[in-house]
Structures are given as C-alpha cells and as structure tokens.
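Every protein chain except one is present and positioned as in the full complex.
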Amino acid sequence: MSVLVAGRRAVPRKYVPVLVTACLFAAMFAAGGLRYDSFATGQVVLNVFIDNAFLLVVAVGMTFVILTGGIDLSVGAVVALSTMISASLVTDQGWPSPAVIPLVLAIGAALGWAMGCIIHYFEIQPFIVTLAGMFLARGLCYTIGTDSISITDETYTALAQARVDLPGGMSVSPSVVIALVVVLVAAYVLHYTRLGRNVYATGGSEQSALLMGLPVARTKIAVYTISGFCSALGGVLLSLYMLSGYGLHAVGMELDAIAAVVIGGTLLTGGSGYLLGTVLGVLVLGLIQTIISFEGTLSSWWTKIFIGLLLLVFILLQRLISVRRRT
Amino acid sequence: MTAPVPILRMRGISKEFPGVKALSGVDFRLLPGEVHALMGENGAGKSTLIKVLTGVHDIDAGEIELGGRKVVFAGPSAAQQAGISTVYQEVNLCTNLSVAENILIGREPRRLGRIQWGRTRRRAAELLARLELDIDVSAPLSAYSPAMQQMVAIARAVDVSARVLILDEPTSSLDTGEVAQLFRVMRKLKEEGIAILFVSHFLDQVYEISDRMTILRNGRLVSEHLTGELGQVELVGKMIGRELADLEKLEGKPLARETEALVEAEDLGRAGAVEPFTLTIHEGEVVGLAGLLGSGRTEIARLLFGADHAGTGSLKIDGRPVSLRTPRAAMNHRIAFCSENRRAEGLIPDLTVRENLILALQAARGWSRPIPRRKQDELVDKYISALKINPADPEQLIRNLSGGNQQKVMLARWLILEPRLLILDEPTRGIDVGAKAEIQRLVASLSDGGMAVLFISAELEEVLRLSHKIGVLRDRRLVAELDNDDDLTTDVLMETIASGARA
Amino acid sequence: MNAVLRHRLLWPAVVLAALLLTNLLFTGTFFAVQMRDGHLYGSLIDIVRFGAPLILVALGMTLVIATGGIDLSVGSVVSISGALACLRISGMDDQNTVSGVVAAAGLGLVLSLALGVWNGLLVAGVGIQPIIATLILMVAGRGLAQLITDGQIITVNSGPYKLIGGGYWLTLPFGIIIVLAVLALTAVLTRRLALGLLIESVGGNAEASRLAGIRSRGVIIAVYTFAALCAGVAGLMISSNVSSADGNNAGLWIELDAILAVVIGGTSLAGGRFSLGGTVLGALIIQTLTTTIYSIGVPPETTLLFKALVVTVVCLLQSPAFREKAFHRRRRPVTAPPAAEEKVRVPA
Partner (left out) sequence: GCGGDGGSGGSADDGKITMGFSQVGAESGWRTANTKSVQGAAAAAGVTLKFSDAQQKQENQIKAIRSYIQQKVDVIAFSPVVESGWDTVLKEAKNASIPVILTDRAVDSADTSLYKTFLGSDFVEEGRKAGTWLTEEFKDSKDPVNIVELQGTTGSAPANDRKAGFAEVIGADPKFKVIASQTGDFTRAKGKEVMEAFLKANPDIDVLYAHNDDMGLGAIEAIEGAGKVPGKDIKIITIDAVKDGMQALADGKISYIVECSPLLGPQLMDLAAKAVKGESIPARVVTEETTFTQEQAKEALPSRQY
C-alpha cells in the first residue's frame, strides 16, 4: 500500500510529512493570531519572508547538499564573506555594483566547487571539509577587515529600500522575490531535471547510483557548488537587508539552515525530502522568532527556553501526527 | 556457429585486494549472440571479474578489448556508454526512488531538458510488462521485496539495448515463473545479437539457457567449454576441484509424528501484509513455505519472529500464549530468523566476519556478558570451516566477502544460537552447489536433533527435499498445508500454487 | 614496521607531533616540564589540562556518533551542570566542606544525566532525527543555564571544588586523572564488555541490529546519557577551573570541536566503527592547535585561516585517496574515451 487514504482524497504517503508540517505551521500562525493583536495579518507572514529571504536561499542550497547525504557547515561563513567582499569592493574600492554581485556569486560558487572536489576526490567527510571551509571563509572576512563596513552604494540602498506592493496594502522586498524565484528554480531542478534526480539517487545510495552509471562525481560536486552559490546569493541578500558587510554576520546560520531543512522533513541521511518542506522549515523558524518578539516580555533566557519549547512542540506534533497516520 | 569474433575479450586479468588475490591471469571471451555462463564457487572471483570489466575496480594487470578496441573504463557509467549493461550481484538500486525512476534514471524521456514523468511511468510499466510484471511503478522501490527489486534491476538493464548484457546472479531469489520469463527475454535479446554474460549457482538454469561456460576457481581460469559438451558432474568437479559425491542424495528421516507442538499460530495476520493464517510447527519438524513472488512468505516469517506486529490472532509457544513484540522477545523463546534481505536486514558491513557471526549470540547475552575471546574464536573457526567460508579470515570486513560467503556468515550467526525454531528465508540465496548441499545437510541434521525449521525458498526442489510439511501461499493467503509424502512433487506444488485450491 | 605505517592513527599522530615541534621552534622551553609548588608545570601539561574537558565531551560524542547520531546539546549541558553546581556551592555557608561540594557536583551530574535521558528518549523513543532532537536542548539549555545563574557569572570560592578542574593530585592535574578514569571506564565498557560491538552494530545497520536481537533503543538512550554525563563532568571542570559559572559562555561551540575531534580521530559521522584512541588524539590536536596559536603569536584575525589550514592538512593526510594520488603515480592509464559509434543507443 503506497497510498494513504485521507478522507476521500488519496494523499501519496511521501507527501504526508510535508503536509503535516504545513498544517502545523498554519495552526501555529492561528494560535499566534489568537494570542496577539495585529498578529494575524498577511503582512506578518510577509515579514517572515522579508526577514528570512536570505536564510531561505541558503536553506535551498543546503537542501541539495543534505539530499545527497552530505552537509555544508560553511554556509554561514560564506554568507559573511559575501557581505564583506561586497561591502569592501563597493564602499572602499568604489566598484560598481553590477560588477560586484556577479563576482561575489562566482566566488561563493568557486568555494563550494573546491569543497565538493575535495569531498569527492579525496573521500573526506563533508563535515570536516566544510568546517575547514567555514574557518577559511570567516578567516578571509577578518583579513579584509575586522570592523563592519557600511554600504552606501545607490543601487544597493535603492534595492534595499524598494518595496514590491501587493494587493491589500501589503508589500514585500525585492529579496523575497529573488528568494522565491530561487525556490521555484530549485524545485524545478530537483523534480524535472536529471541533475535533480541524480541528487536523490546519490543520497539514496551513492554506491548504487555509481553502479547504475549515474554521474555521482558531477552530482556531488554540483550540489556543493550550488550550495556555495546559494550562500553567496544569500550573502548578497543579507547585505541588502543589513546594508553592511561584517565578519560576524550570520554566525551560526549553518545551524539555522540545517534545522530548517530537517524540520521540513528532509532526512539528514539523504535521499528523501522536498524543497517545499524547506520553505516551511524556514517559515517555522521565522514564525517562532516573530512570536517571541510579539510576546515581548521574555527575558533573555526565557527567550531561549521558549524557542526550544516551541521547536519541541512543533517537532513532537509533526512526528506523532505523521506516525499516527502511517499506521 | 560462424567465425567467432569475440565482442569482448579479457586477457591476463589480475586483481588483488589487500590480503586477497581475487583474480590472477584470467582470460575470458564473450561472443555476440551467445549466453555465456560464468561458473565457480563462492568467492571464485566471478563478481570481481565483472566489476573489473565495468570499471568498478581498477585492474592490476591485463587488458580488455571491446569490439576489437582496447578499453579501460573509468567507471560503470563509462561502461554503460560503451554498451555494457550490467545487473550487479547485490541489487544496486536506489530504494528511495520510485520503481519507474529506478528503471529509467539517467535515460528518462525528456523534452528541452525537462523530464516527462508521464512518459517515464508508461515506459517503465511497458518494460515491466515485458517481464510479465504489473506493479505500481510510482511506488518507492523500498515497498517491494528483494525478489521484486531484482526484477526491476533486470528491467533496467534489459532496456538498454546494449551490445553486452551482464547478469550477476539475477535469479537467486526468483521463482520458476519469473525465471522462465527472464529466460524468454534473454533468448530474444540473444537473437538480436546481444552477448549475455550470466552468473548463477543453479546448474539447471545454466544448462537451460547458456551456450558456453567459463569456469573459475580461486581467481584462476579453469577452462572454457560449450555447455553441451560438459556434464553437470564434470562441471561441479571443475568448479570445486574435486568430485562431489552425494550432491543429490539427501534424505531426512521421516518425522516421528508424536513430537510436541512448538509454535502454534492461530489466525495470526497483519493487515496489508498477510491474511490471518493458522500454522503449527512441531519440534524437529521442517516446514517449508512455497509461493510466488510477494505471496506473503516473508511476512509469515516476520510475524513469527516479532519483526512486525501481528494485527490479529494469537501465538502459542509450548502451549503457552505469548506475544512477540520484538525480535528480542522471540529470541528469548529461542526463535531465530535469517532474513532474505541480506544487505538491508542482515549484514553490518563495517564489522568483521567474527563480529557479524557472534552478533546475535552477544545480543542475546546482553552487553554486560561479553563472549570470551577464546570462545568467539572457537565458534568462528568452527563455522568458517563447517560452511567453508572463504577467505577463512575471521578479521576480514564482511563487506569485502563475496555474496555467497556473506550469506554463509548470516546463516552461521543464527546457527550458533542453537535455536528451537530456526526461520530461514531464502537461506541458500547465492550459495554455490557444494555449500548448498552442506547447508541442506546441516538443516536436516539439526532437525534430527530436535530443532524445528521454517524453510522458505524460491526453489521448490529444495523446499520439497527438506520439508516434512509444506505451506502454500497465494496472494498473501495460506491456501494449503501439504504433507510431504511420496506423492508430492514440484508439479503438484506448482499446481496448488496456481489453482489456489485448498488441499 | 609496515603495521605501524598502515595504522590508521599514524597520520593524526604525525600532525600532532608536527604541531608540537612547531612550538618548539618558537618557544625553546616548550617541552620542558618542571616541578613547581609540588606539581608538574609546563606547556605540555597545560595542553592536556585545558584539553581535558574537550576530551571528555568528545569521548561521549564518539559513542553517540558511532550509533549514527549526533549530539549538539553537549555545550549547553556543560554550562548547565557547571551553573547548577556553582549555584549550590555559592549558597553554602562554608564553601570548603568536601561533602557539600560533592553533593553540589553530584547535583550537576544528576541533572546532566536526566538531560541525556531526555535526548535519548527524543531520538530513540519518539524517533526524531538526532540533530534536531538535540538542537532543542542546545537552544533551550543555554537559556536554562542562564536561568540558573540569573544571567550573572556565579563566582565560588571553594577549595575542594577548585580541585576538580584546576587542582592537582599526586603532582598531576586532577582533570587529567578524571580523563584517564573516564577513558578507562569507556574502554572497559566498550571493548572489554560488549557495549562497543552493540553500538557499532546499531550504527552500522540499525534494522539489521534490531533483527539480530539488539535492543537498539536502550543502546541509543545509553549513549546519549553517557554523552551528557561526560559533558556534565566537563562542565564541572570548566567552571571549577575558573571558579565561576558562566551560563552563556561555558562550553560555547564545544560541540563543534568535539565532533571535529571525533572525525579527525577517524570515526565516521555515518556511524559504525569508532576509535576512542583516535578521538583522544583528535582532541589533543585541536587543543595543541589552540595553544600553538596563542604561543606563536598568530594574530587573532588570521587565527581561523591557520585553523583551516591545519584541519585541511590533517584530513588530507588521513585520506587514503589523497595519499594515493599525491604520493604514488596512478598505475591506471588514462581512460580511452569510447568512440562515438560505441555510444549506447538511447531508446526514445
């Protein structure tokens, strides 16, 4: 029985975790709306997108990596490096932004590519290679400078302050649009191209994928390149969000990205999961943050405990509901 | 036969793994339009020869010619590109993907780079239909039994109209019907001029399908023959290097009927897996289960071992009702279960032969009572020599063993527990003739010693030879229970399976 | 000789030796160990002493990783156990009573134990992926630690407590003695008794282990508990070393270092085989690296670059694939690309 009958419609079992996550997200949002005034508005959800566009992009890259059964710890540092390079080139060197952005994206992708090559050809665990990558990228940030650098470039500020208006008096930032485009492209790649299917196959069993004649080397290197590219793009979005470059930006973002991917139902062992889950994972993390700021009276430590508790409740429900429905 | 210009020629192939010389100076040729059987004991080097050919392993020495041109493949994908399509011994598919994808991944129909899922599924269903299979191709492969997965792997390989098709033990867990279907497809491909390399330990199958055979022993070439020119007994002699006297002779003593009932299952069942069945196993009795692919044999075994929870019914052991919620609970009642799915449910690949072998015994004793090293060595040595596990090195990692030898270790793991009921699901899968006889003898003698055995095999002769009683399954229902008297033959069994009648 | 060359811990050991020698170049007295105030004193002693908490945490982490899991919460547990013990001690009338300190330390350890069981239950009982299950405690645990300390640094002034992480016994730093004891205990549990085999088996193939009759749930809960207990002891050591508990900073990012130590030691993150000796070596490399950075005067801005370099070198050296490619010529000729007409005909 590969199909689960829910009510009248049949939902393929593989979609159940994502569905459960989506429902729980909606429930959480509704609960927030009941508890706080001016919470249950569309703009609050949009703000979650606005505030997490960069995380979303980074998490998309991370999804590719995790689907192959790898992990990329360097993303946060690459994000920081991208902000730092952007800021120093634009502000200190006076480069035009149309030249800077492609350069930054290329640097991110190149870093990812290099890590992918080391992981694949020297058969070293991704954890350790990308950890070294993280040290490297952060270290490079500090060699550029230890202070934060403001970005005053016109293109950047214009982009940062632009708003795309939506009906109902709501608006989103251009970053959100970029992030959503990235999500759509990535979803298309994962589900409708050979590369995407090779990603799933490699994650299911690298050995089998190899014996089935799939280009495992290319796939593995590609996912780290994609992740590096996404991190760099996330860095560009973050520099739009913050209008600054700083070596301490995005500390610990790798954990947020991994958490978002895993909350979205992707297995860390690879081969199973959906991009929609990742989007939901990012939204859940963002919503938790929003709830915290609406709560407004939590002391510093209760903030942490509360985040942990919300996460726990969410994961528990997600798990229990999925299991219940399966048996 | 016209002038034999080999499509594939391998010369002086040598391959050494750390500590093991797997191949030394092997010559091999494959002609177009023939089915060529590669024969040899477990660990003779058959799979290694195939892996070396298709670029999975590097070669230490020797050269390969394909279509008269020297080639070295960097990996399976290069071999595929060059027209060599392979089904490796262990089913090497991605169980997380759907059946359709497993068949077509890498060759999905596309338009402008976009995979056309509808066409992919239809094409996969067509290919399976060629093998007379009708299953849900969008379900994940993990939903299917190893036998079914093997069929999927074959469908994948057959689809590539390659110049060379390699099948490494494709039939090890297929039933007669599936084998016949596979052979029909193979004959058709052969007529199209495709060269087929075929590995199997079933001599009957080899004689049925192959035109020529090459025999390996201990990584060396023994000889090459036309199949028609070499008798079975001679073949076995060449494979094992000596005469095997009593291959066919195996007669278990008839069961003294008055033994106690050991396990009684009443209306035991599990929704979606197997319908409620009633089955009694007596001490010292060998009960066989026969049925087609997916008929539910494995499910019965799993329920009796507590690997799955029974939804309905009850179970009695020694007349006392018990509930087996975990395998561990079953082991406490001294029930043992050797799974058909060696790779997913048996091997711990990173552990050594010794550790794999004593694992169940250690689990039964608990972590605080380690088995003394001397005792371990004794047990391991005993079973390595009893089952002729090769290489006879207890500290070798089990993933480096050949498939058949891995299977022997799995068996040994349960034999050392000296269980009261031993459930064997396809225990002789991938095991060579000599060892198979050895294992059958072992089962018979253990049952003489009072151990009950539940024996599942796709090979009806084997079931028939060993069992006192045979349960027949069809569509996940236990439809008949037949006493194994002189009237029972494989034909009768086949008929029962086909008609689904209760005898 | 050949066996030595092939030993899997050879390369980490070489790197450790190289790091130590680098220090010798910069600090002539680096290897000197003297007796001072009745105890051993010197850079080498420092490395082990400061590395002790990391070694402990990494030992626990090794077992968790061997089951195919990961424990991100150890850093939080470190801070919680230290905080609770210090809170308890700071509330005592006489901070120097041994029994009081033992009770306080015991309290910290009991709480760590409970947190470990909690992690284990989430992973094995509820079936949550380890990284997320322990992330919950990683986040909430820091809050808990600060709740205990009220966000302040609790300073204690207790001789007996000071002994745990900063004191000496039989001329040796007490921390080293604790590490040796825990290491011995772990080695006995896993290698003398059969726990190691069961752990490796669960990590190697969980379903096969279940079918072989291993109570994998129990094994998993046990390893998370053990990891938390190790972290608890490390927490006591860290807070005792500076006689104060800092809920926010104690053990910050120690999980990353611990995982790194485990991986450098040759244990795969995928689970299965583990090596305690490798982990100890890995932790020592990390600590030596830190000390080296301090003593050869690497500027703080380039510290991370230096770390990246060393980590990369360690893993490259350890990778057989790299050694093969770097040190031996490939025996295999370059692939002859199959000619065009040899391409597989792809069915439309």
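Every chain is named by a letter (A, B and C) in the order it is written, and numbering of its residues begins at 1.
The criterion applied here is as follows: contacts are C-beta pairs under 8 Å (C-beta built on N, C-alpha and C of every residue); 3 or more make two chains touch, one makes a residue touch a chain.
Owing to the predicted nature of the structure, the values given are computational and were not obtained by experimental measurement.
Considering the intact complex, the chain excluded from display touches A, C. Checked against the full complex, the candidates A:I149, A:A179 or A:A201 give a single residue touching the omitted chain, namely A:I149. Chain A residues in contact with the hidden partner, per the touch definition given at the top, are 35-38, 43-44, 47, 51, 87, 142, 146-152, 157, 160-161, 238, 241-249, 251-252, 289-290, 292-294, 296-301, 303-304.
Although one chain is not displayed, chain C still touches it through residues 26-27, 29-30, 36-37, 41-43, 46, 50, 146, 150-153, 155, 166, 238, 241-244, 246, 248-250, 290-291, 293-297, 299-301, 303.
We adopt the following convention: only the chains that are shown with their structure count from here on.
Between the Cα centres of chain B and chain C there is a gap of 43 Å. Chain geometry summary: the mean Cα position of chain A and that of chain C are 28 Å apart. For chain B, the set of residues that touch two or more other chains comprises 80-81.
The part of chain B that touches chain C in the complex is made up of residues 58-60, 66-67, 69-74, 78, 80-83, 85, 107, 109, 159-162, 305, 307, 326-328, 331, 337, 339, 344-351, 355, 359-360, 362-371, 413. For chain C in complex with chain A, the touching residues are 72, 126-133, 135-137, 139-147, 151, 247, 256, 259-260, 263-264, 268-270, 300-308, 311-312, 315-316, 318-322, 325. On the side of chain A, the complex with chain B involves touching residues 1-2, 12, 14, 191-194, 197-198, 200-201, 203-205, 207-215, 271-272.
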